[in-house]
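Down below is the structure, laid out as structure tokens.
Note that this complex is displayed minus one protein chain, with the remaining chains in position.
Now for subunit A:
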Amino acid sequence: MADMTVNQSAVRSKPAVNVNTRAIVMGLYLVFLILPIYWLVNMSLKTNTEILSSFSLWPRDLTFQNYATILTDPSWYMGYVNSLIYVVMNTLISIVVALPAAYAFSRYSFMGDKHLFFWLLTNRMAPPAVFALPFFQLYSSVGLFDTHIAVALAHCLFNVPLAVWILEGFMRGVPKEIDETAYIDGYSFGRFFIKIFIPLIASGVGVAAFFCFMFSWVELLLSRTLTSVVAKPIAATMTRTVSASGMDWGVLAAAGVLTIVPGALVIYFVRNYIAKGFALGRV
């Protein structure tokens, strides 16, 4: 009996203790995540002399000069423009070709479908390092080196499979009866697909587009290998400026902060789909 009472009181008091330890664990983890990012923002708001001469947890001499440098110098801001151009191109291409394919995989079985689906997966998993040199030679030989479309096509290597898998994951949730009803009502495939089906999986298209955008945006190796001047992405601009001018930490930090902005802007809308997107539409 004594045991019982002890147990019960333990059970009763548990929630209060739980909440506290939970909050502490999450608090610590989030601080660990935010601290390095905070430091980058902190540095971007300091002058170089302040960065190098004194050590402070927040900018004493608040300046936006570093951001001004980037936003007024074409060799800097064109990096963002170039990145945005090929990322948007890649996202559009990936989604447009992936939509019908994902529909086929989710609705029909056909010869070789499983093999094809698996082959797509291997391309998502393929290391860009393996493809860097052949891509360089392929795009040089067809005269596409240093163009935006070259990077956009190269990123299709992993983004098209990603989009197909994510969209397939969303499409399997749509009951097949909807398709059949539409066909009975006399819809052609094209009209049904655009008018009825795509609106139904609009959130899936949004998530797939977000992930294509993201993975193309964060990639450095291929975009750096395939460009030199005209289409040079921001990531490459950053690395080259570090080695050339050496120590312009403030501008480097500001450039870093600006590359985080696109992700940070939409993060709230995709928060419930992040896991699904990274796990290729499963989960």
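One rule holds for everything that comes next: a residue touches a chain if its C-beta (ideal position, glycine included) is under 8 Å from a C-beta of that chain, and two chains touch if they have at least 3 such contacts; residues count from 1.
In the analysis below, contacts and distances are computed from a predicted model.
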{"item": "Listed names \"1,2-phenylacetyl-CoA epoxidase subunit A\", \"Sugar ABC transporter permease\", \"ATP-grasp domain-containing protein\" or \"Tryptophan synthase beta chain\", with the criterion being the UniProt name of the chain not displayed", "value": "\"Sugar ABC transporter permease\""}
{"item": "Which of A:I70, A:M89 or A:A235 contacts the chain that the document leaves out", "value": "A:A235"}
{"item": "Interface with the unshown chain - residue positions in subunit A", "value": "7, 11, 21-22, 25-26, 29-30, 32-37, 39-40, 43, 51-52, 55, 57, 93, 96-98, 100-101, 103-111, 113, 116-123, 125-138, 153-154, 156-157, 160-161, 164, 172, 176, 214, 217-221, 225, 235, 238-239, 242, 249, 252-253, 256, 259-260, 263-264, 267-268, 270-272, 274-276, 278-280, 282-283"}
